[in-house]
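Yeah, one chain of the complex is gone here, protein chain that is, but the others are all in their spots.
Should a chain be cited, it is by its letter among A, B and C, assigned in written order, with residues numbered from 1 in that chain.
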Amino acid sequence: MSDFYETSIRVRYAETDQMGVVYYANYLVWFEVGRVETFRQMGFSYKEMEQVDDSYVVVAEASCRYRRPAFYDDQILIRTRVTESRSRTLRFAYEILREPSGELLATGETLHVICDAQNRPKSLPEKYRKYFPLTPREDAAARA
Amino acid sequence: MSDFYETSIRVRYAETDQMGVVYYANYLVWFEVGRVETFRQMGFSYKEMEQVDDSYVVVAEASCRYRRPAFYDDQILIRTRVTESRSRTLRFAYEILREPSGELLATGETLHVICDAQNRPKSLPEKYRKYFPLTPREDAAARA
Amino acid sequence: MSDFYETSIRVRYAETDQMGVVYYANYLVWFEVGRVETFRQMGFSYKEMEQVDDSYVVVAEASCRYRRPAFYDDQILIRTRVTESRSRTLRFAYEILREPSGELLATGETLHVICDAQNRPKSLPEKYRKYFPLTPREDAAARA
Partner (left out) sequence: MSDFYETSIRVRYAETDQMGVVYYANYLVWFEVGRVETFRQMGFSYKEMEQVDDSYVVVAEASCRYRRPAFYDDQILIRTRVTESRSRTLRFAYEILREPSGELLATGETLHVICDAQNRPKSLPEKYRKYFPLTPREDAAARA
């Protein structure tokens, strides 16, 4: 399991709904921001991964647990880490916090399959493996 | 567990991303459309539930499993059903299909807490109970 | 100037903001829905125009005048018409109304350039010209 990578965003008016809080689907947008910035902090660009290496990190599963509402103009900290790396799949976990209080607003998880531009599963290109060392199988057993 | 309630939408250009498919967060928007139309088909308006009865169906958990991509201009069938009704919570399950082929594109689930405008949990008002008969406890046991 | 083409949508919760009204950028999404449904009612599919004829209706200008707010769950009528057809450009006008009252909520306009997949301007393919007869030049003079 990797360390957490962190990135900050400010809640946009567009992201609120008439309940006066952030609309629930937008947390998945924030997860995506967290993934992309994680990749950048690791040392590579997801844009290049798509364009140069024909490798798309396609989402297969997503989940979110909402604990406290996020409000307009809140400073949000997105914490992302890699929880599982397989030959063709990557799993991420997320924490969404309000700053500066550090209140935990939501947690989530996504599972992804590496695909080519035709949406066919493929192995993660070797050049990216250093960023995503294979999760030992005994960990997988421990999870089960 | 209730029957499925169905509603149809057309995929908007705005809902696609540069992978050429519907962006993953938009399925949660579709789930919300499915819930609201389910309420309307059951016989009440969610708008009124908020405004007249100070009862908000606040999301606590959401998950989606993506099986096949949805494309721009696809005719989408959203199938929604109530899978659990408790005093203060409601659980829904969703199926997203492409029409007319009927291919299953995604499945999902959401859990909600009934809250007042101040985001405090409350019981579902009695007038709505007929739409959401309490799930027998033995069902809950069977689920576990 | 063409007749108006009409399509109806229901305001989604996701489209509202914390002011309790539809967020202003979403009217441009509705304009796009209006254009696509106009094309379908005219007799062709915009999806096919992109995929088969390598012709993209790329937006160059957009404007909207907001008169009354749209609310969650409102039934919205989108009225769209073609106001100018040139060799490489198309112009549309829109009216957004609340049903059944018919209140005018917003009006807008968009200007588009026909482009290929590499974003290079091109003439509208001949097969689509019947849907978009060239606007007479005297009309253009009258506009000026």
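Simple rule for what comes next: a contact is a pair of C-beta atoms (placed from the backbone, for glycine too) under 8 Å apart; a residue touches a chain by one contact, two chains touch by 3 or more.
Owing to the predicted nature of the structure, the values given are computational and were not obtained by experimental measurement.
Engineer: With touch defined as in the header, list the contact partners of the absent chain among those displayed.
Structural biologist: Over the full assembly, the chain not pictured touches A, B, C.
Engineer: Of the residues C:M1, C:A60 or C:L134, which one touches the chain left out of the display?
Structural biologist: C:A60
Engineer: So one chain is hidden, and I want to know which residue out of C:A25, C:V52 or C:L134 touches that hidden chain in the complete assembly.
Structural biologist: Of all options in C:A25, C:V52 or C:L134, contact with the hidden chain holds for C:A25.
Engineer: Please output the residues of subunit C touching the missing chain, sorted low to high.
Structural biologist: Residues of subunit C in contact with the hidden chain: 19, 21, 24-26, 28-29, 32, 56, 58-66, 69, 119.
Engineer: What subunit A residues would touch the chain not displayed?
Structural biologist: Residues of subunit A in contact with the hidden chain: 10, 12-14, 29, 32-33, 36, 45-47, 72-73.
Engineer: On subunit B, what residues meet the omitted chain?
Structural biologist: Counting over the whole complex, subunit B touches the hidden chain at residues 13-14, 16-21, 23, 25, 72.
Basically, only the chains that are shown with their structure count from here on.
Engineer: Same residues or different residues where subunit A meets subunit C? The copies count as same if more than half of the interface numbers are shared.
Structural biologist: Same residues, largely: of all residue numbers at this interface, over half are found in both copies.
Engineer: If you average the Cα atoms of subunit A and of subunit B to get two centres, how far apart are those centres in Å?
Structural biologist: The separation of the two C-alpha centroids amounts to 24 Å.
Engineer: Report the inter-centroid distance (CA atoms only) between subunit B and subunit C in whole Å.
Structural biologist: It comes to 30 Å between the two C-alpha centres.
Engineer: What is the distance, in whole Å, between the centres of subunit A and subunit C, each centre taken as the mean of its C-alpha atoms?
Structural biologist: That gives a centre separation of 35 Å.
Engineer: Could you tell me which residues belong to subunit B and also touch two or more other chains?
Structural biologist: 29, 32, in rising order.
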